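Note that one protein chain is taken out, while the other chains of the complex remain in position.
By written order: A, B, C, D, E and F. Residues from 1 in each chain.
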Amino acid sequence: QVIKIDGSSTVYPITEAVAEDFQKAKKNAIKVTVGISGTGGGFKKFCRDETDISNASRPITSKEMADCKAAGVDYVEMPIAYDALTVVINPKNTFLKQATVEELKKLWEPAAQGVVMKWNQVNPAWPDAPVKLFGAGADSGTFEYFTEAIVGKAKSSRGDYTASEDDNVLVQGVSRDVNAIGYFGYAYYAENMSRLKGLPIVNPKTGKAVEPSGANVENGTYVPLSRPIFIYVKAKSLQKPEVKEFIEFYMKNADKLIREVKYVPLPKVAYEGNLKHAKDGKIGTVFGGHNEVGITVEEILKREAKM
Amino acid sequence: MNQSQHVSSQFDEDLGRLRTHVLQMGGLVETQISAAIDAYTTGEVASVKTIVETDRKVNELEKAIDDDCAHIIAQRQPAASDLRLVLGISKIVTDLERAGDEAKKIAKGVRRIYEAGHLPSQYGVGIRHLAEATLTMVRQALDAFARLDGTQAVSVIRADADVDVEFKSIIRQLITHMMEDPRTITTSIEIISISRAIERIGDHAKNISEQVIFVAEGRDIRHNKEAIK
Amino acid sequence: MNQSQHVSSQFDEDLGRLRTHVLQMGGLVETQISAAIDAYTTGEVASVKTIVETDRKVNELEKAIDDDCAHIIAQRQPAASDLRLVLGISKIVTDLERAGDEAKKIAKGVRRIYEAGHLPSQYGVGIRHLAEATLTMVRQALDAFARLDGTQAVSVIRADADVDVEFKSIIRQLITHMMEDPRTITTSIEIISISRAIERIGDHAKNISEQVIFVAEGRDIRHNKEAIK
Amino acid sequence: MQTHDSPQLKAEARDFNFFYGQAQALKKINMPIYDKKVTALIGPSGCGKSTYLRSFNRMHDLYPGNRYEGEIRFYPDNTNLLSPEVDPIEVRMRVGMVFQKPNPFPKTIYENVAYGLRVRGENNKRVLDEKVENALRGAAIWEEVKDRLQDLAPNLSGGQQQRLCIARALATDPELLLFDEPTSALDPIATGAIEELVHELKKRVTILIVTHNMQQAARVSDYTAYMYLGEMVEFGKTDEIFIKPKDKRTEDYITGRMG
Amino acid sequence: MQTHDSPQLKAEARDFNFFYGQAQALKKINMPIYDKKVTALIGPSGCGKSTYLRSFNRMHDLYPGNRYEGEIRFYPDNTNLLSPEVDPIEVRMRVGMVFQKPNPFPKTIYENVAYGLRVRGENNKRVLDEKVENALRGAAIWEEVKDRLQDLAPNLSGGQQQRLCIARALATDPELLLFDEPTSALDPIATGAIEELVHELKKRVTILIVTHNMQQAARVSDYTAYMYLGEMVEFGKTDEIFIKPKDKRTEDYITGRMG
Amino acid sequence: MNHTMSAKSASDLHQVSDRLAHNALRNVNERLIELVLFAAAAVSVLTTVGIVYVLVSESIHFFQNVSIVDFLTDNQWTPLFDDAHYGIMVLISGTLVSSGVALAVAIPMGTIIAIYLSEFANPKVREVAKPVLELLGGIPTIVFGYFALLIVTPLLQKIFPELPGFSLLSAGLVMGIMIVPYIASLSEDAMRAVPMSMREGSYAMGATKLYTAIHVVVPAAVSGLAASYILGISRAVGETMILAVAAGMQPNLTWNPMEPAATITSYIVQVALGDLPHGSIGYQTIFAAGLTLLLITLVFNIIGQWLRRRYREAY
Partner (left out) sequence: MQPMTTEQIRALIARGKLKDTLFQAIGILCLGIGLLVIFLLVGDMLMRGMERLNIEFFTEFASRRASQSGILSAWVGTLLVMLVTAAAAVPLGVAAGIYLEEYAKRNWVTDIIEINITNLAAVPSIVYGLLALGIFVYTFGFGQSILSAGLTLALLILPIVIVATREAIRSIPAMIREGSMAVGATRWQTCRYHIIPYAMPGILTGVIIGLARAIGETAPIITIGALTFIAFLPPAPFAPTGMDGATAGMFDWVMSPFTVMPIQIFNWTSRPDPAFEVNAAAAGFVLMGMVLSMNAVAIWLRYRMRKNIKW
């Protein structure tokens, strides 16, 4: 009785916490393993019918859907939390109080490569100081989401920035350079608030600058940089009692554990919905095989319900 | 001489055999000489044939020993006392062989005298004495060689001087005799030859002894009267 | 003999010097002999002193050459023809030295005869002839050695037989003479000694030649009459 | 000096050529090896002595590109050692070899000697013990090592090592023993001991020995072959070769003259 | 055979002791080295010949734990080679050495010989050319290598390598040349050439040579020292030592008898 | 084996046939063992074949979409971006610069340490220092990565204030230190294998230690040094994590070590562990890049092999 889970590193801390508590609760009678091979790697294994659950920091793509279909793998999509991408700056930075999507776009769009090298090129009010950019690696879900949300097109970004898969590296980079700006998952910001400053982003709809915080994500004002994260559960595995039990445990404890690992939980209904889908065997995705930006909690719940 | 063993027991054996052969040869020459003297004093000329035959053996031994010496040098590169031994032996055998030749000459002379019906007994005492003195020299020289005893060798060399003196007195005696009785001339001449042969044997014994000293002590005392004082 | 060079030119030099010394010694002995003969025929006894002095040189050379031979063996481990050369030389010098001794004896005998006032001219022809034959033998033997010429050495050995015959006839002649005129006995005995010395020189030349054959051809033909046929 | 009874043939090279790749190292060698005799090979460096010696136990088969021509007949069974049908391993079992530098294996003295037997599949302790002892006795080293058979062989002195290697070769009862300059790495005393041993051994086995040291050849061998530029120039009784060689080239070499 | 004019001292060991750590390898050696003469050191393996020889150019300083006692006086300036005040490098510049196995550097022939000069700071091409040529001539190898000075030295034959090493030592005009068994790795012909060379060299330099080969000592040296168990047993003119040694132990060694 | 084969008796014939049978058995055994050993040797070849197969088969798909000319000449590397460029030179430059920096540290430092340990240090120091130094090779490279990022970079920034937080320089330096034990240890082995007689020859000429080391020991050990350098180069070129952590992962066609840049390996590891769907063109780039790396190392190795053969066993 081994439940095999693999996939996103973003989702990993949540699933790990669940797995740990679940095993303890079951006195180790049921074994759970969790791997990190990235969302893509996770889906690859998932669609080869090797894992029971796949962690994903983005919705499944059409290509992956096709793969799963070919292997006869059906799955239940379960959004489990929100990850807020946080734009961070050095705490010693005095001139940046907030930023608009446009400003960020100016800074990050491909056209800026090799051109926008000074802060005052973005906004004349800002000083004539070099810009030091830090961001997620081009292969990550974070990158894809950030580009789509800011530049407007997925994977469309300037290339001359320091990229890392390891967000701690970015934390280090930003915390040591006054002129730095970077982005990564909220959890890293939450754990390193002493060394970093979260940059409030102007909500394009309200025009108000919103700080990155759990509450602001939950209340839906921190847009467009909030994104949902998922687990995908294999339908066949849901037949197995231990997987079923695990999912039930997951949804029941999600709220507490997600907060513990510094992510933003979804409202209770979302978890109940997930359980219902599992019971009803609602398979498939509510996304069209591609990512969507700025999608809110309500919106997802709405779509899920529609399924 | 060194008492310790060579690393190569084969070498020890070779040297041992060489020395044995020399002593064997010396023994033969000794018999030749004493047989010749006996023949002279007793007139038993039958032994002359044996002496001549022995001489052939002596000759063969000389060649064999020389051959052995060459082989030992080629094979063993003897040095120091070993080298002196081999070189000394190579000289000693020449002298031994020649001493043997002289014995043969004596024997033949004796036979001629007796066959001519002349009894040489009248000169017997002097010559016997001379002969015995040289025979002793030869014996002692061989003994000195066997024991590589330089001291004894020196005494042999000293003895040679006495023999020479005795020889000269015999010659003088014979000359007187011949002049007194010219009929004895032929016999006397033979006897002179015999005496000279005996004297020469003494010389050979002396030469052998000189070599023994060289072998034993590394001193070459030939032609050096001081050295044996 | 080998014409090619040794790897060690030092060895070549050593051997060369050795041979030169032998030839030098041979030359001295040759002078001794011919001087002795001259003294005999001319009666110039003054040269006797020179002969005796030369003998001392010869003795020294003998010892030096023997010493050299020992050193060459110890240092160079000669083999094959080189070894035969060294061993041969070590024998040859003994014979040369003894030939020198005989020459000295001749010289001394001559002096005694002349000092006693006896003129030996009457036996001159035979002895001169004998002496010249042996002198030729010595010369040829040395020549054969110088060129390591086995063939010439053989002819020297053959010549020895003639010398022996001649010697015997001289002895017979002298005996007749003595019997005819007993006053000449003393002189005749001296002359017999001289002849015998000459004959012995011939023997030494023969011995040398035998060694030359050994050196040149590796055959030991001593005591082997067949070998020189 | 040594007496020569009429000897029997143990082996015989017949029109034997050897090639290292294209280079011909041995040219038409014809040579007898007499039974229970010591035959020495002498000649200047590079003349092919080792090459010839190593042909007798097919050592050249270990390296690619080597080629034999002609025959080496082995008696009494009259097989051709070089024939491709003859298994080189079988040849090596009948022909032992001792090398220039003592080459004991870094194992115990006992295991060194037992090795040849083990290779033949012998594992009976009693048989091994006995044969090891006999071999060590045969190599005149038993007394020196009998109390330390479990010591490592490389801790022995050079001379002892070389005798051990001889024991190793003897343990398997070879009919012919090859020695390739067995004493060139040893001091005079150890050399003397090995030469003694060779002298003892020839009562039992036939020996073929390569040496640079002419005096050694003169000392230990009954027959000597002089080789020059891959050819066998002269073969004959040792006594004669060292006092009176027939060939000028042999003479030159023996007397230390330049070629 | 050789003539002995009254020789001058070039060096002299006085109550010289040497220790490898605790082990005393040389005991109270007293020995003269005569100028422009060849002195040979003979003795059984392990008696300390090499140890003694290598003291003359302070080779032992290269390894830790070695200790000298006593003096080695060097003339005409009468310095003590072993004194701690004397720099070993300076000693080595005055005392050349040739080793048992030829050890040419993996460089060209030219660079091998020029090495010692370069060490001395000489870089003038003309001077180097000249000295290299002279040294190669002195070592009797110039004719053989003059057209291939830029070839790698390790490609030479063993005998040539050894002569090259001699040339290398000669190039810097040493006052004393040490040879440690210089021919034991060579065949008889190469050995002959080296011995010749030693004979030539003594016209110019003083030579101290270790050899296992007694005949070699007899051949090349004017004086011979016999060493045994770390002591100098006998020292004397070579002529005398080889025909008539004084000490029984020397005699035993020279005649090949057991200790 | 019985050696008294005198009479041609029946038992002798029996022995002969036994012997032949024994020979035959032995030969079969030997061939079998050779086959097994060959199979083992073949594993390494099969591994290469496997690697080449994996790399080529995916690269083929890649090159169906991207022209080789672009691949080699484009000066941008943004395969995962919307506006994709596939100029491998960008990664090659990062790889070469970082390796260059690493080797500029490791080769002199490793060689100097090797010379010091083999020629100068006393044996006790050597016996202790060497295994400890070898520990450097066992430290997980991720640890080195953080070492570069957190300790070396700030240090360097004190010297070069304009140095960015991520740079090839600091990653390369640390990589160099990581490679030092490979070079030092193997070179030291090679130098110690130089016979003492060679050294004595030099000292006997009056040379100093350094002169001896440089003019005699090093030339004599050159084949071993070359081997260690080749291994060092291979290690530098193939090193991944240090660069991934400390070099900035910024695809940047630069020859300036003071800039951040991505290397082939860091790119591969990043993508391989990332979110990309397998089979996408972005994913295939890692195979094309891997193939390029393989070719680069092949060239290095062939040169190295040639050098080694040229100088093999000069003494």
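Basically, a contact is a pair of C-beta atoms (placed from the backbone, for glycine too) under 8 Å apart; a residue touches a chain by one contact, two chains touch by 3 or more.
Predicted model, so just to flag it, every value in this text is computed and none were measured.
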Considering the complete complex, of E:I72, E:I89 or E:L136, the missing chain is touched by E:I89
Among F:I230, F:M249 or F:A288, the residue in touch with the chain that has been omitted = F:I230
If you put the missing chain back, which residues of chain F would it touch?
-> 26, 29-30, 33-34, 36-41, 43-45, 47-48, 50-51, 54-55, 109, 112-113, 115-117, 120-121, 129, 131-144, 146-147, 151, 177, 180-181, 184, 207-211, 230-231, 233-235, 237-241, 264-265, 268-269, 272-273, 286-287, 290, 293-294, 297-298, 300-302, 304-305
Residue numbers in chain D that touch the chain omitted from display | 57, 59, 62, 64, 89-90, 92-93, 96-97, 99, 101, 103-106, 115-116, 118-120, 152, 154, 165, 168-169, 171-172
Residues of chain E touching the missing chain are 87, 89-90, 93, 120-122, 124, 127, 131, 173
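Assume only the chains that are shown with their structure count from here on.
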In contact with chain A as well as chain F, sorted by label, we have none
Which chain pair shares more contacting C-beta pairs: B-D, or E-F?
-> E-F
Looking at chain B with chain C, do both copies bring the same residues to the contact (over half shared) or different ones?
-> same
Could you give the separation in Å between the centres of chain C and chain F, each centre being the mean of its C-alpha atoms?
-> 88
Rounded to the nearest whole Å, what is the centre-to-centre distance of chain C and chain E, using the mean of the C-alpha atoms as each centre?
-> 48
Mind pulling the chain B residues that touch 2 or more other chains?
-> 6-8, 67, 70, 74, 76-80, 83-84
Multi-chain contact residues (two or more partners), chain D | 188-189, 192, 214-215, 218, 242-243, 256, 258
Between which chains does touch occur?
-> A-F, B-C, B-D, B-E, C-D, C-E, D-E, D-F, E-F
Once bound in the complex, which stretches of chain C touch chain E?
-> 6-10, 14, 67-68, 70-71, 74-77
The chain F residues in contact with chain A across the complex are 76-78, 80-83, 149-150, 154, 164-166, 244-245, 248-252, 260, 262, 270-280, 282-283
Under the touch definition given earlier, write down the residues of chain D that touch chain C in their complex.
-> 214-215, 218, 242-245, 248, 251-252, 254-258
